[in-house]
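Excluded from the complex is one protein chain; the other protein chains are retained at their positions.
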Amino acid sequence: METGQFLQYLVTGVTMGSIYALVGLGFTIIFSVTGIINFAQGEFVMLGGMLSFILFDSFGLPMGLTVVLSIAAAALLGILLYLLGIRSARKASPVSLIVITIGASIFVRGVAAEIWTKDPVRPPYFTGSESLSWAGAYIQPQVLWIIGTALVAMIVLHVFFSYTTLGKALRACAISRQAAGLVGIDARAMALIAFGLAAGLGAIGGVVMAPHTTVSYESGVMLGLKGFVAAAIGGFKSHTTAFFGGLLVGIIEALTVAINWGPFRSEYADAVALIALLVILVIRSRSLSAGERAS
Amino acid sequence: MSSPILETKGLTRTFGGLTAVDGVDLSVESGRITAVIGPNGAGKTTLFNLIAGVYMPTSGDILFEGKTLGKSPPHRRAALGIARTFQNVLLFDNMTVLENVMSGQHPRSRYGFLEAALRLPKAHREEERIVLASRRFLNLVGLGMYADRNPASLPLGQQKLLTIARALATEPRLLLLDEPGAGLNALEKQGLSELIRRIQEMGITVILVEHDMDLVMGIAEWVVVLDSGQKIAEGTASQIQKDKKVIAAYLGDEEGAG
Partner (left out) sequence: MRFGVRALYQNKWAILAFAAMLALLIVVPLSPVLDKYTMLLTFIAINAMVTLGLCLLMGYTGQVSLGQTAFYGIGAYISAILSKTYGVNPWLAMLIAAAAAGLFAYLIGFPIFRLRGNYLAMATLGLVLVVYTLFRELGSLTGGPDGMSGIPHLSIGGLHFNTPATRYFLVWSFCLAALVLSQNIIRSRTGRALRAIHGSEAAAQSVGIDLSRYKVKIFVLSAVYASIAGSLFVHTLRFVNPQPFGFLASVMIVTMAVVGGLASIWGALFGTAVVRILSNEVLLRFGSLDIIVYGLILMVVMIFVPQGLFVGLRDTFQRWRLKRARQEAPT
């Protein structure tokens, strides 16, 4: 394979990986602050993309505005999801929380399919679709938007968690909810913010990805799954590792398609990420510190 | 003098920046009723959780009957002969009182999935044995007549007795009682003291964490005092009462200095 082709695959890998990274960040934020696996994480990405299209296409709003509105709407929905869930949290069952997020994710999918459309939609490119040429590979400007946005998001998050009071409060919750409560941090408010933040992040990913890959009512499932793998690589604790984990998943996926030999074919590209998940979980369960183990 | 049934050497446990248990050396004589006391936050429950295997030590070692416990998980320690009760009771409210005690027989019984599913005779025989043994333990704590009740319907004092029966059903050699007297009235505490003595007569070593001084002074043959994660004194009940460091620790606690 020539350099240009290989680079092309690599670019695709990093592009998709950036989205997985954003989804993975969302999982990590929610899990570290609340201990909940938010099954609907992938749907926020889908919503971001679909809403930005709907607002543009049906309501004629300019793209800049639709982007902002979509992200805000998704964040609000994330908060709503949390609010629906706390009622249940008072009674028994940690199971009920997961099931609620599962229910929410399929509900959102179904509604998107019924109310909007079952077909994939493509919002307009941010800055046009003229490909740039780079060492034999063609890079569309939207790709730069995607990768750039993910990087910026990562940096902003890092600054947020390290230097702002709110960010530090969220990190405190992630370390110990009890201790955080003792110093006056309201765990429920933090959880609310975590959900909103994660949903917003997902939507950002969706908004910036949709013009490039299109988005449809069922985009959320695979994105959620792959983002989950990214978060798993980071142990659901480390944002930076989740970020790079996402990139890794994207690259491995692209390489699987590139190799196109034996079991490494495009039809199995999705499966690669999932098998990676199982492998990661096995590795993690073997190398745990005693504090992390279920017993 | 027999070798100690439980020893800790330099036992330390930190949580992030907090040192809950700090270099504690303990030596618990077999058959002796030992009490662990200390002001709030002294690390008593953490110590119990370390012995029971809920937490792993940050450093230091725990030896049970001369062998190190290492990283063995709680369920294996129960099989080894270490039983415990909990400060917040933790009953199984989805089974009867008797079934709660029967669950304690888990490490002492053996019949599997298949035998149970097909209701083979081996399963029946084992079940009968478990029921008989459990009834004995239930009677020992005086709850025999409540065998078929829902444990949630019992008052706190009897719920605590139930958890003691459940712990006894594991046929332990060491029993850790975490604040058994909390929430009990005077009469119940009297019954508790007598029960602990009966347990001692069965050959089981008892360690209790307790706040009620009268209860401790009444039955403890050896007292260990913790403060801020460190052992500050140990001795007989009367020795401890006069120990200056102990008094200072408790007075400090009363004044709310932390």
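So that you can tell them apart, the chains are marked A and B in the order they are listed, and the count of residues begins at 1 in each.
To be clear about the criterion, contacts are C-beta pairs under 8 Å (C-beta built on N, C-alpha and C of every residue); 3 or more make two chains touch, one makes a residue touch a chain.
Since the model is a prediction, treat every value here as computed from it, not as a measurement.
S.K.: Which of these, A:14, A:51 or A:108, touches the one chain of the complex that we don't see?
M.R.: A:108
S.K.: From the list B:3, B:68, B:94 or B:139, pick the residue that touches the absent chain.
M.R.: Only one of B:3, B:68, B:94 or B:139 touches the chain omitted from view, namely B:94.
S.K.: With the missing chain put back, which residues of chain B would touch it? List them for me.
M.R.: The missing chain touches chain B at positions 52-54, 73-76, 78-79, 83-84, 86, 90-96, 99, 102-104, 106-107, 109, 111-113, 115-119, 123, 126-127, 130, 148-150, 163, 166-167, 169-170.
S.K.: Can you name the residues of chain A that touch the chain not displayed here?
M.R.: 31, 35-37, 39, 84-85, 87-88, 91-100, 102-111, 113-114, 221-222, 225, 228, 232, 236, 267-268, 270-271, 273-275, 277-278, 281-282, 284-286, 288, 292-295
Please note the rule applied: only the chains that are shown with their structure count from here on.
S.K.: Between chain A and chain B, what's the gap in Å when you average each chain's C-alpha atoms?
M.R.: Taking the mean C-alpha position of each chain, the two centres sit 46 Å apart.
S.K.: Please output the residues of chain A touching chain B within their complex, sorted ascending.
M.R.: These residues of chain A touch chain B: 175-176, 179, 290-291, 293, 295.
S.K.: Could you please specify the touching residues of chain B with respect to chain A in the complex?
M.R.: Listed in rising order, the residues are 15-16, 55-56, 71, 73-75.
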